[in-house]
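Heads up, one of the protein chains got dropped from this complex, but the rest are sitting where they should.
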Amino acid sequence: MPRNLIDITDLSVEEINQLIATAEDIIANPVKYQDACAHKQLATLFFEPSTRTRLSFESAMLALGGSTLGFSEASSSSTAKGETVGDTIHTVSCYADIIAMRHPKEGAPYAASQFSEVPIINAGDGGHNHPTQTLTDLLTIHREKGRLNNFTIGFCGDLKFGRTVHSLVNALSRYDHINFVLISPTELKLPRYVKEEALKKKGIPYTQTTDLESVIPQLDILYMTRVQKERFFNEEDYLRLKDSYILTPEKLENAKADLSILHPLPRVNEITVAVDKDPRAAYWRQVKNGKYIRMALILKLLGIQV
Amino acid sequence: MPRNLIDITDLSVEEINQLIATAEDIIANPVKYQDACAHKQLATLFFEPSTRTRLSFESAMLALGGSTLGFSEASSSSTAKGETVGDTIHTVSCYADIIAMRHPKEGAPYAASQFSEVPIINAGDGGHNHPTQTLTDLLTIHREKGRLNNFTIGFCGDLKFGRTVHSLVNALSRYDHINFVLISPTELKLPRYVKEEALKKKGIPYTQTTDLESVIPQLDILYMTRVQKERFFNEEDYLRLKDSYILTPEKLENAKADLSILHPLPRVNEITVAVDKDPRAAYWRQVKNGKYIRMALILKLLGIQV
Partner (left out) sequence: MPRNLIDITDLSVEEINQLIATAEDIIANPVKYQDACAHKQLATLFFEPSTRTRLSFESAMLALGGSTLGFSEASSSSTAKGETVGDTIHTVSCYADIIAMRHPKEGAPYAASQFSEVPIINAGDGGHNHPTQTLTDLLTIHREKGRLNNFTIGFCGDLKFGRTVHSLVNALSRYDHINFVLISPTELKLPRYVKEEALKKKGIPYTQTTDLESVIPQLDILYMTRVQKERFFNEEDYLRLKDSYILTPEKLENAKADLSILHPLPRVNEITVAVDKDPRAAYWRQVKNGKYIRMALILKLLGIQV
């Protein structure tokens, strides 16, 4: 049975730390890794489009000297001919050495992994899991702060539906001395079950607020997310709130000098382009980290030691 | 003039045997072949989508150390701008070293081959030819049985419209001492012209039946195909017949211990998933063989000796 990555909790803290260490070594010594996956093939099976994630996986595999094949949307796949997703995955697992799979249905990658002869990486399943985004976020915090503990992190925006937030809160709850500041409209608060499981049960301190500006001075990390209009019950609420969650150079004036601003991207307008030039804007470095952590993950799942 | 593979009869029995021998050597010694096509490019030009076939070709080329480029559906191609298929193929043949082409129109790959400066492989043209599937089937029989003669093979399902069946019956009619058992609804019998050309003229024995269960005990190989509802004249006939052509563990109880079950895939429901675990289910091994025989074919058409 191959080792898969379906949910971030498939990995122990030790395994995550090891992946981060590998990624850091890749960043420091890229040449050492450039042929590590020679003669290996990664299939990217995207049953729904996600250019960003797909290209990150492909670039990661190519940077390891491997090659890629696959499809970028379901219409091109055999599924259109009535084949089950399980059979499609089984077939591709007869060709490729490892599979990164994205699917609009929650649980599809887990189900598919039962039919695969090679490791499966969940590259996003509906609103459910997206574990390589969480790994990317963890690597970014580690690189920005030099550690995965002892800091105050603010999550801002849509904390109700944002799966990357839920997953990162869960992942960080396994590290020590982290203060969580949850910043969102009342309608989009972090769900009770996430707070209960990840924070309360473990006695981890957190505060909730609707006001970004009042808490920004205390943050070491600010994790921004999109506030989607369609999440609001009425347009009035949306119009009232949307501007307070747009990050601008002005709002950053009272922030710490070593704040790190993260965003899973794509953004629509929740961080103005003017912020990009601020050295505290870490989200483009985060994009690059996404490639490096995926390189580390591919190596691990293929059992390749460099 | 490059050597193409448009129709399985473009190859002599000797050439087929040689391809099978090469594929067997690739399976035994993959490392020996892993750079055989270094610096060579395969273009996969799929004017209609077929993920399974496209990925099999791409994986084959990558496993030979070559690279791939192309398109997976016609909307992306220049043909949408009014260019002829001949000009599209001619253009791509100025870039790549070999082309695998799929097209919804019968004869398109042959026509295209007249404009190409490099070898063309027909990766399926409508309901007409799909020679690499036939090669896959032959390699699978060879690997399962250790020979391409002296056995009884049953073809079950839609024998009227299934092009893979026609092509495999034709190909096997060139080998010795093969018994053909044709199992299908009356409405979906093997066409008279196939029987006449491939079997009767050569005095090859065959039996026809509508009843899978009565003949299954005598088979060495069972080649299953899909029975598509839309092939029937009325739904009543379809409902009456469809279950008798679904392969289940129960139906296999009276089969030989060394039966080999093949299926060109994709399947819808004509083999239940429970059969997959039976060691006699050879169709996933068949998928892998599809990659190996395509590797052998690419080497042959490029004139590369390993």
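Letters A and B name the chains as they come in the text, with residue numbers starting at 1 for each one.
Please note the rule applied: contacts are C-beta pairs under 8 Å (C-beta built on N, C-alpha and C of every residue); 3 or more make two chains touch, one makes a residue touch a chain.
Remember, it's a predicted structure, so these values are computed and weren't measured experimentally.
Only one of B:E48, B:D87 or B:D278 touches the chain withheld from this view, namely B:D87. Considering the full assembly, A:S59 is the residue among A:Q18, A:S59, A:S173 or A:S244 that touches the omitted chain.
Touch with the chain omitted from the figure is made, among B:N4, B:T22, B:Q41 or B:T152, by B:Q41.
The omitted chain makes contact with chain B at the following residues, 39, 41, 43, 67, 69-71, 75-78, 80-83, 86-88, 90-92, 94-96. Chain A residues in contact with the hidden partner, per the touch definition given at the top, are 34, 49-52, 55-56, 58-59, 62-63, 65, 67-68, 72-73, 265-268, 273, 284, 287-288, 291.
One rule holds for everything that comes next: only the chains that are shown with their structure count from here on.
Annotation: 41 Å between the Cα-based centres of chain A and chain B.
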